[in-house]
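A protein chain is absent from this complex, but the other protein chains hold their places.
Read from first to last, the chains carry the letters A, B and C; within each, the first residue is number 1.
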């Protein structure tokens, strides 16, 4: 029997969303989003964020990111992002494909974050207006970051101000946005449109959905071409109702935050357990549902034999282990893991 | 209460596939297709077609078509297709996008079909090897066609021979492949790999699935780059297991053919009913689950008021109506429709 | 010794432009168009057209066309053009490449022309605003056409009005623009900006230049992104001064019209000679420097043996011959040709 710390996308679908799919499966509906479930879903997002917006369901996190970014970035543009970001490392060039060949401009930064000074300096030497150079067009932040840390509203605002100053779009890859809000305990508006975010990938798949993300346009002008780009990217579902139904159930009664809070709590429990054992300190502050820790080769083998699923970065003799908790991770899962490590 | 003749993608999901999703939702699995359900699904396709092959699930018909075509067509290539085909008319330029800018070379032909002579003549004047002209790279057939007709094995073979002779890939858009096989009552191999088809979009969504199509590579060399193109197109699902589970249930006990047979039977019943009323002859031979018929403006209004959903092509006073039957269309649905028309 | 009726681009460079290159070759200049020759050249175009504009030299006609069109057409757009136009037939998919995958919407029309009704009807059924369909973005006219005919100011204006009405850009492929103006004997403004043209490919190479075309933006807003697209298309010359010098000399003392008038006069002489021989009527009205005529297989062989260069369309036994005159075609060249045909 496996215990999953490999990824939050390896977890099953939560029962509330399975129920919503069953409920939706009732009679015919016109396709491509011309259905009431989709309309209710979009309204639910307006209520959640407290502002007018456009919300489009797509089925993968990469689709959400790159379709959003493509509306902000001309082919001769560049997208500023962290050097370890998902759009740079794990999307097989999808941002370049969807933007028609834009360049990702990579920024280093501790704990998986972009820092305002780093960004400002990079923009100063980017050659704006000079025809030999790709032109800064957008910034993409990952919330929570790939290192498992969370941008505060203040941090996002500072980046948002730089975006405004330079006329750039601000995109947020929120594949784990729920974990961020559950961690910050702030209003979702505080780290998004109020802080300058124009387009948000609002993740569902990593937090209990079957496969759905919403692309949220706070800058509704940028949405104009989204619909054509989505269709042309083959991401418009004829039976969109089943995506919308997932999202509607996900937002209902703050389910999305409940699921994420459980995952976050389990990551904290894991981190606290490791911190107590002085030899295994988490590599980054554990603010969401991801823990990185260096383990011995022997421990890695023991854990694998005990049925734990997780990813090992680097060589096994210098194993850096990534542990991701999910909506269905239990205290028992965590404690069994800690017991082996501390043995 | 609506009765759906608008599209087979407006129908709900069949109960067997809902059940399969529920069954699949059981414990964690590694993502991106590294799961047993995906492996069983691919094997089921091998059994079905009686040959080795690669089978990849994607979520939309457009994705299946354009990812398949992109593996066959260089950016400076051209794809020969019917002037009314889905890839030309209804995909917002997705084939151009995924191929990096290839051109669709349009062929006219009665009943929605490409005829061998038309194709051969077009290829003769295409300027093969001449640098000023895009280079013929692939042919795409739609089975069943947009007009609701079906290519026989002999017809596909003739096109397949031309493809071979000119070194072109042969793609089949089988969004309604099930309706074709149910109509032809032949082995699926007979109109695909045995007739020269290299890549098949094997549709599920229009025939009772929630959202899944399989891209079948009979030419397995062409599959090499598919996996990278799918990821980069943002069509690789982390929770692919739920796509694979749909396909597995779809193939089990010939469910796919049972569903399509019902849809086809209802279209035939509709066509026969219309034929009896001499003033409303179907525009094309009704061989699958689509009926085109010219109705009066008055009839269109009456039918709409009675709750029937369908698309009207052209102006309402010269209404050409498209009627699509589905896996869940009943004889009662058809008879109610006919009653109004014949009244 | 060959006599060239093959193409106006097979002719050598006229002496005035060779002299201009020699004059320009004098001391260092900053690169990429930051030079006085380029500034004078752009001013000369402003004087010529009697309006403000931006003028950019590039080295090939295809580059001029596709860079201009790319500023008007989003990737999900379509460009309306004649089915026999150069951008469709002879640029190996360059418009698709530079636009990021837009579609060419082909219009038939006698004498190589697009007619207003044909265009209007096509736009009505294009599905504007509907996400499944590529969106009309631009119209491209060829002046003179591939059939050797010339659009009048009235004809262009009618197309220009349709463009305005539908919010489309209007592009003119003027690879042989000089031949059109020499034929119409009108002000260059009359068939361009006054008739609704936004961007003009102003040809030089086919009319005595070594290799230079100017992309003229009457709609200067559309020029904003041109400079980045040109650089990124690898069409920004470091030694742009040598392109600009050609254009400057080309415009000086109406040289461009003198050269084109000679070519046109020779085509007329050829046409009139053929018309007199009742069996060889030109296929299209001869309004510029191109004559199409059906000749016997025997005549084709005789002419080739006599050293005439020309292209034969179709099979040799039903030879359709294209004859293109150039700035340096002489009456003697024409008369020798006619002598053989009439013998």
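FYI, a contact is a pair of C-beta atoms (placed from the backbone, for glycine too) under 8 Å apart; a residue touches a chain by one contact, two chains touch by 3 or more.
As the structure is a computational prediction, the values presented were derived from the model and not from experiment.
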Check your understanding: Can you list the shown chains that the hidden chain touches?
Key -> A, B, C
Check your understanding: Considering the whole complex, which of B:231, B:269 or B:322 touches the chain not shown?
Key -> B:231
Point to revise | Option touching the unshown chain, where A:132, A:164, A:276 or A:316 are the choices | key: A:132
Practice item. Could you tell me which of C:82, C:103 or C:235 touches the chain that is not displayed? Key: C:235
Exercise for review: For the chain that's not shown, point to the residue among C:135, C:205, C:262 or C:289 touching it.
Suggested key: C:205
Study note, to complete from the structure: Touching the unshown chain, chain B contributes residues 32, 74-76, 100, 131-132, 135, 225, 227-232, 236
Point to revise | Contact footprint on chain C, counting only the chain that is left out | key: 1-4, 6-7, 9-13, 18, 21-22, 25-31, 58-63, 66-67, 91-94, 97-98, 205-206, 210-211, 228, 231-239, 242, 309, 326
Practice item. Spell out, residue by residue, where the missing chain touches chain A. Key: 75-76, 78, 89-93, 96-97, 99-104, 106, 131-134
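Please note the rule applied: only the chains that are shown with their structure count from here on.
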Check your understanding: Can we say the copies chain A and chain C touch using the same residue numbers, with more than half in common, or are the two sides different?
Key -> same
Review point. Can you tell me the C-alpha superposition angle of chain A onto chain B, nearest 5°?
Key: 180
Point to revise | Chain whose Cα centroid lies at the greatest distance from that of chain A | key: C
**Study point:** chain B and chain C: spacing of chain centres that average the CA atoms, whole Å
**Key:** 42
Review point. Centre to centre, by mean C-alpha position, how many angstrom separate chain A and chain B?
Key: 34
Revision key, fill the gap. Separation of the C-alpha centres, chain A versus chain C, in whole Å, is 51
Review point. Of all residues in chain C, which are in touch with two or more distinct other chains?
Key: 75-76, 100, 131-132
